[in-house]
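With one protein chain removed, the remaining protein chains of the complex are shown where they sit.
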Amino acid sequence: MLGPLEAALAVFVAAVGLTLALRALGDVGGATAPERLPYAGGYPPRVHAWSRFHARYYVMAFVFLAFDMEMVYMYPWAVVFAREGAIAFVEMGWFILVLLLGIFYTWREGGFDWA
Amino acid sequence: MSRVLSRIALRADARVFCIAGSQSRDEARLLRLAEGIHLTGTPRAANVLLIAGELDAGLIAPALVAHDALSPPRATVWWRLDTEEALVSKNFPNAFMEDDLDPVPALRRVHEELLAGQREGEAPLLPDVEPAQWQGIGPYGQGGKGMTGGVPYGRPMAERADDRDGLKLDYLPVRIGPLFAPLPVGLALDVKLQGDVIQGAAFENLADASTDGTSIFHRALRVAVLIRDLELARARSHLEWLSDAVAVAGAASLSERILRLAQQVAPGDGDAIRAVERTLRRRGFFDWSMRGVGVLKTNALEGVSGPVARASGLSIDARTKEAAYERLGFEPLTQDAGDAAARWIQRVREAAQALDLAGQAGDERTGGSGAIESPRGLLTDGAGPSTATARLVPSLVVGMEFGEAVATVVSLDLDMSEAQPLDNHVSAAS
Amino acid sequence: MSTSAPVDVLFVLFAAGAIATAYLVFRTDSMVRAAYWLLASFVGVGAILVLLKAEFVGLVLMLMMAGEMTIMAFVMVMFMMNPAGLNPMLMVHQHKTAIAAGVTSFLVLAGAALLTDFPNAPATQTSRATEELGTELLGESMLVFETAGAALLGTMVGAVAVASRRGRYGDAEEGSIEPPLQPDEEWAQASAHRTEEDEHEPSVHGGHS
Partner (left out) sequence: MRPYLSPPLAVITMIGVLIAGSYAVAVLEEIAGTLVSRRPLRLTYVFWAPLATAALLLTQGRTSTERPDAQAWALAPALLAGLAAVGLAVIPIDQNTSVADPAAGFVLYSAAISYVMVAVYLHGWSANSTLPLIGAYRFIAQAFAFQIPFLLVLLAPALPAESLAISDIVEAQESLWNVVRQPLGLPIFLVVSAAATFSLPLDFPDAADLAGGTSSEVSASHRLAWRGARAGLLVMVAAMGASAFLGGWQGPWLPGWLWVILKTLLLLVILIASSHTFARLRIERFVVLAWVVLLPLSLVNIFFAGALLL
């Protein structure tokens, strides 16, 4: 058996299902064209909003990608830290320091600014 | 089941989307303090539309769009505020008419009647016509040809334009306003959005130009009025603006408190306002939120007067030329930064100064000379300060993130009804 | 090998879900949907890993993929025309080759899975796995782990250098303009020349032809 994860799964499925049901309780009013107009202050939009959206922070997204990887190492490290002691401290310290260099570099290059 | 829900829902605040004609802004703003109703920022969240006063001709069409965006069952209340014309009643035939000074009972009644099923929800007012012919066109009948052509689902798709970081992605031409809650009534901002950054901007003023306002400042153009009353009105105007601006910054409850304070201040209450300044500073409104946003250099300020000019370091104030103010020892306050934070601080300090002046003024009078320093700047016969200030908007917001642009426009304190109707286009600079 | 019925049922559900959502990635026209169908497929795989008692690895897979697939979604929306599929289109290219490649690799992998004689070593303790991983990382595989750090730094610097247009030393173009051919020619002229060339580049437009 799955143990606690079984309960977690059940809870997730139930919450999603019940919220979907709750949302479905309200009937869909407003099916005519003027009722469906996206609202931005009283004028209809000239084009569809779905377009090649220029996310200004793409550089940050790539840095996030690298850091997200790093998190994977942090979890097992945290568990064994107390037992491994100083060596774990130094190893992770070095690892993090290297990554902090990356953050510092990105910051200096303006990578966190809106392009 | 639904009857039980309706009975419980009776206790809820009525969700009201309020559209104020540009002459009724002050009355409409006070409804934020009312109990039993809740003003929403978007019509989707409301089912009662409140129209305050007579709508400007340019606001009728947008108001119809807002009406149809309400979630059904919907109703309209027209709070007449003793207007004579009847643009509203012509365009909103089913509107519940309210002549009373306080529209809240009428709003509650409509809300309760809707819930009890005694009042039928209004049908949409605009014709049920798709924006363009699309059904059956294209290989799948979706209205488009090719990858980006046609009008899928009745609307064209965005086109591409160069951007400042060398990418060539789509831009969205969008009209924000004139009934977009954070912006001043009547200001329709036409922006070209690439991502959330504004690449080109223009605006149209949809408010009716009003040459003869009813405020004490308009009266002071012709007759002498008590400085005490004039300065009190100035402080109120600044505080009411502050209440709006704080609400756009997200702090609804603080906004309410400031609006209440605006109603209660009396001549000599300068210290109460200085306490507000300290509160705002402590909470980060100046340093976190508005510092460095929308910087105005003095050389860009042609024709601009009032707090906007003084926050950029120009010491111009029509009051300095008046003997009465000289007797009171009036000195205009200025600041150097010229950013949104400076404009916020400028108005708060001027409100405090105005209350101090009002406290000392005694029976001194001013006015009648055809020019007066209004809260927004120099007001003369037939020309208000907002004309020049509004002209700054397009060039100022280009290159800004959307929220920054909204904060900048709010910090200018525009009254579109005193700005000349104009159409000002500025495109992307970079 | 002993498994219980609910685990089997869940395995079948997640496996079928992973395959079905992976298939839907190619059946939708919307970039956002495609990215999140792929995410759903990864979640299915992660859930299977959890069922295989690799609790930590499975959950971390789910955790990471949320960020990764969101990045994929917004980058695809950024650069693909018609990103929401308002005009229907085909998400696959080179149909036949793709199908052949897909079927072949499926057969090879399935064959490998079925024909290999896997050791029968049911996992019993789940709580130890994370610790073992940690000990491994800090002990024998220390060099791998630290190399990963350096590699991630390289990734970051590379990503920033490639993607960022503005840097400490000014706009990216300024550095990327090749030196003039003639020694007396100005750099600015060379750059003006280049910009002109760029503008003649044919624009990629779908529908208007």
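General observations
Letters A, B and C name the chains as they come in the text, with residue numbers starting at 1 for each one.
Please note the rule applied: a residue touches a chain if its C-beta (ideal position, glycine included) is under 8 Å from a C-beta of that chain, and two chains touch if they have at least 3 such contacts.
Keep in mind that this is a model prediction, so the values were computed, not measured.
Here the chain not displayed is in touch, across the complete complex, with A, B, C. Contact with the chain that does not appear here is found for just one residue of B:147, B:309, B:342 or B:407, B:407.
Taking the whole complex into account, chain B touches the unshown chain at residues 2, 5-6, 8-13, 15, 35, 41-42, 44-45, 47, 69, 71-73, 115, 121, 152-155, 172, 174, 180-182, 193, 195-196, 247-257, 260, 280, 283-285, 288-289, 293, 401-404, 406-407. Those residues of chain C that touch the chain absent from the view are 30, 32-33, 36, 39, 55-56, 59-60, 62-63, 66-67, 69-70, 73-74, 84, 86, 126-127, 130. Mapped onto chain A, the footprint of the missing chain covers residues 3-20, 22-31, 33, 35-40, 45, 48-50, 53, 55-57, 60-61, 63-64, 67-68, 71, 74-75, 78-83, 85-86, 88-89, 92-93, 96, 100, 103, 106-107, 112-114.
In the analysis below, only the chains that are shown with their structure count from here on.
Counting C-beta pairs in contact across A-B and across A-C shows that the higher total falls to A-C. Chain centres here are Cα averages; for chain B and chain C they lie 45 Å apart.
With centres taken as mean Cα positions, chain B sits 34 Å from chain A.
In this assembly, the C-alpha centroid of chain A lies 15 Å from the C-alpha centroid of chain C. Multi-chain contact residues of chain C (touching two or more other chains) are listed as 78-79, 81, 86, 165-166.
Of all residues in chain B, those that touch two or more other chains are 152-153, 157, 160, 165, 167, 169.
Note for the complex: chain A touches chain B at residues 29-30, 32-35, 37, 39-56, 114-115. Residues 42-44, 59, 61-66, 68-69, 71-73, 124-131, 152-160, 163-165, 167, 169-180, 183, 188, 194-197, 401 of chain B are the ones that touch chain A when the two sit in their complex. The residues of chain A lying in touch with chain C in their complex are 1-3, 5-6, 9, 48, 50-55, 58-59, 61-73, 75-81, 84, 87-88, 91, 94-95, 98-99, 101-103, 105-106, 108-111, 113, 115.
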